[in-house]
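Of the protein chains in this complex, all but one are displayed in their positions.
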């Protein structure tokens, strides 16, 4: 089942009210899950390339981005004791990580790295979903 | 985009051959993502319940299950330097965590906890996806 | 062995030059490890309290803080492909999370919660170590 569907069902059964927009939240949770996955795999794909030596910055940004997306996805998934300042700060970190990783991956995609092309798309999607949730937080 | 779609695209662009069944892999990666999400949210839903005191074992199993699913999803997402022993051991840990968390959530679902009902379904799905990948590993 | 000692030995064997101050780095890595640990345990200690219902905001901030400290510790541990913008953004998120968690824990410590007192100290130490590394980044 798509993570978005899981997240929506779980939000629908949350026992209290909450003020954040449900669609923005679900989109952000899904984007963090997707981007953590694409970055984890892109790092591994890069490791498997013959020219891995040219890809070490990409691998590093992938690893950072995966770690930050995982943490961000967890923070925005929690409603109890919501803190706007912590949420905003972690969303900003995620936007920075996704943006830098997308920049790097796009450069390699232009030279034919297909996994970097897919990964860059996920990073851009996550960057935007975090920006939209940040604007509403 | 569903995580399964992201995982499949990234596997399709992996630069080397690999032997594990692609569909089993994708299903396990997706199930780990879904279950990590449902457990993170179920712990938070339980915290928001008036009867949180009766739900502390559930919260604890949710937290363990989320942590183990996240680690398992990462390990099975990597193809380079595949190690059957490490993969099997982490899949077994995930099966144990999902099974225990499902047992606990099913008990609360029977008493009307809707988030526990949804979460138990995800735990069972993940338990099974890990069992199928373990059988093929 | 203390994490600080492990981190120092590993930095000493890093095969390239790097510009960040080694002592600030080691202190930040250790503080993130310590704070992730104290927050993970404080959430669990709170769950075990009879008055858990009064501690749900504390548990939530503990969980966020542990997740963000873990991600931050990993990001600052990596030297290859160093990106000042990503590093700064995640340090800011960690400072926000540690600060808010410390505020909350200090309130409970004033009412006799010993685990919150210890946890607040670790959060403050981590907040400061991240601020010092941010100033140097």
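Letters A, B and C mark the chains as written, and numbering starts fresh at 1 in each.
We adopt the following convention: a contact is a pair of C-beta atoms (placed from the backbone, for glycine too) under 8 Å apart; a residue touches a chain by one contact, two chains touch by 3 or more.
Just so it is clear, the model here is predicted, and its values are computed rather than measured.
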> For the unseen chain, which displayed partners does it touch in the full complex?
Replying inline: A, B, C
> So which of B:26, B:68 or B:134 would be touching the chain we can't see?
Replying inline: B:68
>> Counting contacts across the full complex, list the positions on subunit B that touch the omitted chain.
In response: 56-61, 63-64, 67-68, 70-71, 74-75, 78, 80-81, 83, 85-86, 88-90, 92-93, 95-97, 100
> If the missing chain were put back, which residues of subunit A would it touch?
Replying inline: 43-44, 47-48, 50, 52-53, 56, 59-60, 63
>> Could you pull out which residues of subunit C are in touch with the chain that's been left out?
In response: 1-4, 6-7, 9-11, 13-16, 29-30, 33-34, 37-38, 40-42, 44-45, 47-50, 66, 70, 73-74, 77-81, 114-115, 117-119, 122, 125
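As a working rule, only the chains that are shown with their structure count from here on.
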> Quick one: subunit B and subunit C, Cα centre-to-centre, how many Å?
Replying inline: 27
> Taking each chain's centre as the mean of its CA atoms, how far is subunit A from subunit B in angstrom?
Replying inline: 19
> Residue numbers in subunit A touching 2 or more other chains?
Replying inline: 70, 74, 78, 80-81
